[in-house]
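With one protein chain held back, the other chains of the complex are shown just where they sit.
Coming up: subunit A.
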Amino acid sequence: MILRTPAPKRARPIEPAPIIESPPVGSDHRQLAIYEDPSSAGPARREPSQQSEHMLCTYQCRQMVKADFLDALSNAEKQVQDYQSKLAELNDNFGKADEERKTFREKLSYVEQELAAAKGREQALHDQLLKEVNDSHERLKKELELSAKLQAKLENEQNLRKKAESTAAAAEDKAKELEAKLGHISKSIEKEKKRFNNELAQLNRDSKFSITKITVDLEKMEFRAKSSEQEVELLRKQQEDLQSKFSECLHQKSELEKRLTSLSFEDDSPKESDILVKHLQEELRNYESEVREARKLKSAHDSIELMKEKLLEEKSRRERVELQLPKLQEYELKINKLEDELSAWKLMIQDIPGVSCCDDVPLRISALQKEVIDNLKKLGEVNAHLKQMQVVLDKTQLDKQKTETEAALAKEKADRLEAEVKRMNLMLSAVSEERNMLKIAIEDFKSKNEQAGGHASSSALQELESSLLKREPYIKELEGDLFAQKDINTRQQDEIKSLHDRLNSEARKVKSLERESDRLRSEIFLLESKLGHGDFSAANTKVLRMVNTLAVGNDAKQTIEALQSELQRTKEKLQALEEYKSQSGNSGKLVDSYMSGKVAQLKEQIATLEKREERYKTVFADRISVFRRACCELFGYKIVMDERQRPNGIPVTRFTLQSIYAMNDDEKLEFEYESGNTNIVENGYTSTSEISQQVDIFVRKMNSIPAFTANLTVESFNRRTLS
C-alpha cells in the first residue's frame, strides 16, 4: 500500500546503514540502496545527513522504495515463516532425535546393564568354573593317587596271587604225586590186606579143619572111651564075678571054717579038713593070683590103651605137621614176596621227600594237607582282597562317572559361556553398528542443524557423542575381558582335554580291572557251581546219612549194631595188620618168627586142647563110674545108657536097668527117655505075668516108674534072701 501522504519523519541517530540482503525478486538482481525515511516505521534506516537529501527525493522514488521494501519485507516474512517452519521441523526433528537419543541412551544403559550382568555372570561362571576345575583337579589328583595305590595293590596282589598260584600248583603237583604214590601204596596195602585176609581165611580154614579134626578125634576118643567104658564094665563084671566068686569062696571058706570048727569038736580025721583047707587056700591063692593077674591085665590094658591113644595123638600130630609143611613153604614164599615188597616200599619212601620211614608218611601227608589248606586259605584271602578291590573299583567307577558328568556339565557350561560370549560379541557388534548409525545420524543432524542455524541440538549431539565416547572404553574393556575369557576358555578346554585323556586311561584301567573281576566272577561261579554240585572238602566236612530210613525197623537196628560191631572188629584187625606191616618193615626174621610162633602157638593150643580133652575124659570117666556105683548101690540097679535114633531120625536115649538082686541076666528093664518123657519098653522080662501086672499098676495106672522099680527091687531082694 502506498501512502499518499507520508507521516512526518522523526530524527534518528546516526547509524550505519544496515545492509539487508533482500531476497531476489524475480530476475532483478539489482542492489537497492534503501532510502530511509525517519518517519517510516520500517526497518529502513538512513543517516540524518542523507535524510535531508533523501527527503528531497521525490515521492515516487519513495514509494518505489517502499514498494520494494515492502516486497522485500514480504519476502523476508515469507522467508522467516519458512525458516520458522523449518525451525519447527528442525525442532520436531530435534525432539525426535532427542527421543531417539533417549531411547538410545536407554538402550545403552540397558546394554550397559546387560553387559554388567553378563560380566557378573561371566565372573560368577568363571569363578564356578575355576572352582569346578580346581575340584575336578583335586578329585582327579585323588583318583590318580587312589588309582596309583590301587595299581600298586593290584600288582602286589597279583604277585601274591601268582606266588600263591605257583605254590598251589607246586603243592597240587606234589599232592598229585603223593596221591599217586599213596594210591600205589594203598593198592599195595589193599593187595597185602587181601593176601592177609586170604591167609587169615586159610588159617581159619586150617583152624576149622583142625577143629573138625579135633572134633573127629574127640568123637573117636569118645567112642574109644565108650568102648573102654564097655570094656571096663565088662572087666568090672568080670571083677564082680570074680568078687562074687571070691565072696562065695570066702563064704565057702567061712562055712568050711565053721565046719572045721565044728569038726574040730568031733575030732574027726584032721587030714581031710586040712586038705580041704589047703585046697581051699590053694584055690584062694589061685583066685587071688588070678585076680592079681586080672588086675595086671587090666592095668596093662589101660596102659596099652593109653599108649594107643598116645600113638594116635602122635600120628595126628605128625599128619598135622606134614600138612603144615607145605604151608611153611608157602609162608616162606610169601615172606620172600613181602620182603621184596618191603624193599619196594622202602625205595618209594626214599623217593618221597621229607620221609625217612613209614611213620613219616602220614605226617608228611598231614603236612601237605596243611599246606594245601593254608594255600586254600591264602586263596580265600586273595579272593577276599579281590572282592575288596572290586568294591574299590566300583567306587572308582562311580567317581569316574561323577567326574565324567561333571566334565560334561563343565563342557555344557563352557559351551553356554561361549554362546553367551558370542551373543555378547554380537550385541557389541550390534551396539557398535548402532553407534555408527547414531554417529552418522548425528552427523547428518549436525549438518542439518548447521544449515538451519540451530544451536540447541548441537549440545545434545555433543552430549551423545561424549556419552558414546565414554562408552567406547567400556566396550574396549568388555572386548578385553572377552579376549581374556576366551583365553581362559581355551585353557579350560585344554585342561578338559587332558582330563579326558586321563579319564580314558583310567577307563582302560577300569576295563582291565573289570575283565579281572569278570574272570574272578567266573571262578566264583565255578566254585559256586561246585558247591551246588555237592562237592566238599573231606578235611572240613563229612557227610552223614540217616540210617533209620523208612524201610528199616527194629530188626535192622540190631543188624546195624551187629554190623557196626563187626566193622569195629575188622577195623581192629586192620589196625593189627597195619601194625604188623609196620613191624614187618623192620626185617623178615620177625615174619619168620611170627609164623613159627604162630605155628607153635597153634600147636600149643592143640596140645592144651588135647590135654584138656584127656582130663575131661578121665574126670568124666571117674565121675561117671562113681555116679554109677552110687546109683547102683543106692537104688539097686545097674544103669546102662545108650543113644539111638528112631527111623524118623529123632534121637532117643535108652536106659537098661538090671537089678543087683536079679536071678539071671535076662531080668532087664528097658526105658526110653525123650524130651523129658520116660516110657517103659516091653521085652521078655516085662511081658511076664508078674512084671506086667506091676507095670500096669505102677506105671500105667499110677504113672510112677520109681514105685515100680522100688517094688521090683524089694521083691527081688525078698526072693534072694529067702532063697
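The working rule: a contact is a pair of C-beta atoms (placed from the backbone, for glycine too) under 8 Å apart; a residue touches a chain by one contact, two chains touch by 3 or more; residues count from 1.
Simple rule for what comes next: contacts and distances are computed from a predicted model.
> The hidden chain: which UniProt name fits, "2-oxoisovalerate dehydrogenase subunit alpha 1", "SKP1-like protein 11", "Proteasome subunit beta" or "Mitotic spindle checkpoint protein MAD2"?
For the chain not displayed, UniProt's protein name is "Mitotic spindle checkpoint protein MAD2".
> Given that one chain is not shown, which residue among A:Y110, A:F536 or A:F627 touches it?
Reading the full complex, the residue touching the unseen chain is A:F536.
> Please identify which residue in A:A67, A:A344 or A:V547 touches the non-displayed chain.
Within the whole complex, the residue contacting the unshown chain is A:V547.
> Just checking the interface: what residues of subunit A touch the absent partner chain?
529, 531-536, 538-550
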